[in-house]
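Attaching a single structure in structure tokens format; questions to follow.
Excluded from the complex is one protein chain; the other protein chains are retained at their positions.
The first chain written gets the first letter, and so on, giving A, B and C; residue counts start at 1 in each chain.
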Amino acid sequence: MNEIDRAYPEGKPLTRPAVPAMDQILGRKFPMLDHGFIRVIDYMGDEGAIVQAARVSYGQGTEAKSSDRGLLRYLMSHHHSTPFEMCEIKLHVKLPIFVARQWIRHRTANVNEVSARYSVLSREFYTPAAEDLAPQSLTNKQGRAGGYSPEMAAVLQGLITDACNSSFNVYDAMTKEVDGPHAIYPLSRELGRIVLPLAAYTEWYWKIDAHNLMNFLRLRADPHAQWEIRVYAEKICQILQDWMPTVYEAFCDYVLNAKSFSAMELGLLSAYLAKPVNGPEHAGMTARELQAFKDKLGWA
Amino acid sequence: MNEIDRAYPEGKPLTRPAVPAMDQILGRKFPMLDHGFIRVIDYMGDEGAIVQAARVSYGQGTEAKSSDRGLLRYLMSHHHSTPFEMCEIKLHVKLPIFVARQWIRHRTANVNEVSARYSVLSREFYTPAAEDLAPQSLTNKQGRAGGYSPEMAAVLQGLITDACNSSFNVYDAMTKEVDGPHAIYPLSRELGRIVLPLAAYTEWYWKIDAHNLMNFLRLRADPHAQWEIRVYAEKICQILQDWMPTVYEAFCDYVLNAKSFSAMELGLLSAYLAKPVNGPEHAGMTARELQAFKDKLGWA
Amino acid sequence: MNEIDRAYPEGKPLTRPAVPAMDQILGRKFPMLDHGFIRVIDYMGDEGAIVQAARVSYGQGTEAKSSDRGLLRYLMSHHHSTPFEMCEIKLHVKLPIFVARQWIRHRTANVNEVSARYSVLSREFYTPAAEDLAPQSLTNKQGRAGGYSPEMAAVLQGLITDACNSSFNVYDAMTKEVDGPHAIYPLSRELGRIVLPLAAYTEWYWKIDAHNLMNFLRLRADPHAQWEIRVYAEKICQILQDWMPTVYEAFCDYVLNAKSFSAMELGLLSAYLAKPVNGPEHAGMTARELQAFKDKLGWA
Partner (left out) sequence: MNEIDRAYPEGKPLTRPAVPAMDQILGRKFPMLDHGFIRVIDYMGDEGAIVQAARVSYGQGTEAKSSDRGLLRYLMSHHHSTPFEMCEIKLHVKLPIFVARQWIRHRTANVNEVSARYSVLSREFYTPAAEDLAPQSLTNKQGRAGGYSPEMAAVLQGLITDACNSSFNVYDAMTKEVDGPHAIYPLSRELGRIVLPLAAYTEWYWKIDAHNLMNFLRLRADPHAQWEIRVYAEKICQILQDWMPTVYEAFCDYVLNAKSFSAMELGLLSAYLAKPVNGPEHAGMTARELQAFKDKLGWA
């Protein structure tokens, strides 16, 4: 294919694409919550690799897109997801178990997690900061709303910390080696751990392609996601921005901050709207993007 | 959990959910294109099974939804996809190889295809009907547009039919057993088949859950999909409607006929729109759905 | 294809395959551990459906196999896994969270789990029976070995029960509604739950195809799996046997109780062995199976 041959002239030696902004943060621990972190261990591909994969698929068809930026935005807005699958990232994450349980539901990823059957976990658990504690929302069955007085927050923090410490006390007593006449332990680690709280920290390596990463971010950087996983998702959004700034911009425009209107809502919209003779400014959209907008509203 | 116990009282014997409209079409061949077909071989679960799975997850949180219909529409419009994964369908499909090559890209499905290494394929290939032949679109790099005169269509049909018949002639000559002094064949089937055209028909069993089925339909019942796969997708839409009428209605409202507005388009919309004092009718939406609409536009 | 047409004569109405032994246990709760259970909610397909899918793929090639049993055993021993993917089972499982965390690692399955963001969990947690408590194995880093005196076991049970009850006390205090002047709670459920122990029970609907089910069983019914997940796997083995007795037999013969010999071990074996003139009985294997055995050892 000409497109590919143009991208990869035969004689020219190939080097792996590198992203300086990523190379700079490689291995650096970004603290999360009270004891957690995220760090980038490795990555594969860059925005150029996505463009290239798209050009393999669509050949000359992609030339119409004036630029790489235009092509990336076109792919994003039209849900052409396979080129984004051509890039991969590997993170090392330390996170509370209750967050890990939500995270692992994203099945199209690779995971190597610390095993508490093999290793004794150290005494690290999550205690929400005072400002992150909130009562049960009355309108949102799965959420929190409002806040507590400093005194009340301190009481709740105390309850949580004491409960988790007590659990770890029992865990340690049962699983740690002891000397002396009463040295009847240790209980097997795989059993001892069952008293540990969901607030306990675990760690894993997590590897995922850029398309499925954005699926993860769409759901977990959403305001409906639990705050404790959202902080991780928001940090990963920044990492994605470092890795692929144009892709991240398109992701914000077309996914994160986009909204879907149902068939009925579209009907209402056309009823509310009449085609304006002199409309407002076009919000920085290209002619093509503007046309797509008009098409959605049924304007000629 | 109370919700589950309510759904499945311990003493009460359980029977597999059955959908009479599906049982009626089980095994019936619906003709597709000139030699293909679709038929339902088996299915698992019904709308009740989706509701039940959702109630397992969300517990009392789902009681707020006044009805099963309300819950199903809520799940669909909020992209809560896992309950839909609880139902499964198995189809037997006969389809041209070039359609099969698009179809197989949907990875979350199970497939058993006829092997042309094991069996000699019979002489069946797709010739487009006169009205389905169309020139290359000048605006859509991947599509067709316009049509041909009956005479021209007949010429093209003749070219296609002759080319495919010639290929099958060579295939048959190379792979079929022959007697007599020149009986130097047959060539191994796995090699003989390589001359066969992409128009040749193949068959498979295809099994998929309802969520991923709708992903398939969203992409393949779309006007941008090639017409020859779209006719299959549209038939499967009807089967889905037989299987799960409320789900299908919600799928049309919130997915098939919905449109996504980018962040920029949402900005334009609010510029065009002022909150109307007396708006038009609410298009049959519930109070909750109407509120969701207003929320998308930033109205109080 | 003739094979398929033979299986599904056009005029003959089709009914979903049913397995009486499964219909009989549908919905019945099989108790697991101290508070858990497994029950079959639904299933799709039977051994006939596997045979049929294989015949679709392999056409006349499968006629050589004298019987359905022979074909099923051939598929199993040759790792032809796709026909087994044509059957599906849906279970309702109640299990401790630490078991759920191992279980969920099997990604090719569908899950709807109780959400502790939506619902308050009831006070149910796992306490190992006295005879299931065991010290850390000294040779197996991830296992247990030996046992405890009744007195020591009681002490450990007491430690576990007290720790879990204390955690639930704090959870209840923080998340349950209270009246009166000190009614400062409830804390949002999504936060309250973080003090709960990994021994707490959760529930889910779990749906998987027969091939991936056997992958699960291969790993989780293995002696290296933690005992608490193994009891679930062993019960599911029985359910598989009810569902597909011939498949289960082949699974035991060719997977569960089979062993893989490395290239080096195969070399040792041939050194140890000389082709016996009069060997022992053939252990009930067919002529074909016996030949496969000889082939593995390099005997003519």
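Just so it is clear, contacts are C-beta pairs under 8 Å (C-beta built on N, C-alpha and C of every residue); 3 or more make two chains touch, one makes a residue touch a chain.
Here the structure is a predicted model, which means the values were calculated and not measured.
Undergrad: So which of B:P17, B:G48, B:G70 or B:P186 would be touching the chain we can't see?
TA: For the chain that is not drawn, the touching residue is B:P186.
Undergrad: Quick one: say which of B:S115, B:Q241, B:N257 or B:S270 touches the chain that got left out.
TA: For the chain that is not drawn, the touching residue is B:S115.
Undergrad: Would you write out the residues of chain B that touch the absent chain, in ascending order?
TA: Contact residues on chain B toward the absent chain are 96-98, 101, 104-105, 107-108, 111, 115, 117-118, 126, 128, 133-137, 141-145, 148, 152, 155-156, 159-160, 162-164, 166-167, 170, 173-175, 184-191, 193-199, 226.
Undergrad: Which chain C residues would touch the chain omitted from the figure, given the whole complex?
TA: Here the touching residues of chain C are 58, 60-61, 64, 77, 141-142, 252-254, 257-269, 271-273, 276, 279-285, 289, 293, 296.
Undergrad: Residues of chain A in contact with the chain that isn't shown?
TA: Against the missing chain, chain A presents residues 1, 4, 8, 10, 12-18, 23, 26-29, 39, 41-45, 49, 52-54, 56-61, 82-83, 85-86, 88, 90, 92, 110-115, 118-119, 203-205, 207, 209.
Here is the rule we use: only the chains that are shown with their structure count from here on.
Undergrad: On a C-alpha centroid basis, what's the spacing between chain A and chain C, in Å?
TA: Spacing between the chain centres: roughly 31 Å.
Undergrad: For chain A and chain B, what's the span in angstrom between their mean Cα positions?
TA: Each chain reduced to its C-alpha mean, chain A and chain B end up 30 Å apart.
Undergrad: Enumerate the residues of chain B that touch no fewer than two other chains.
TA: 58, 60-61
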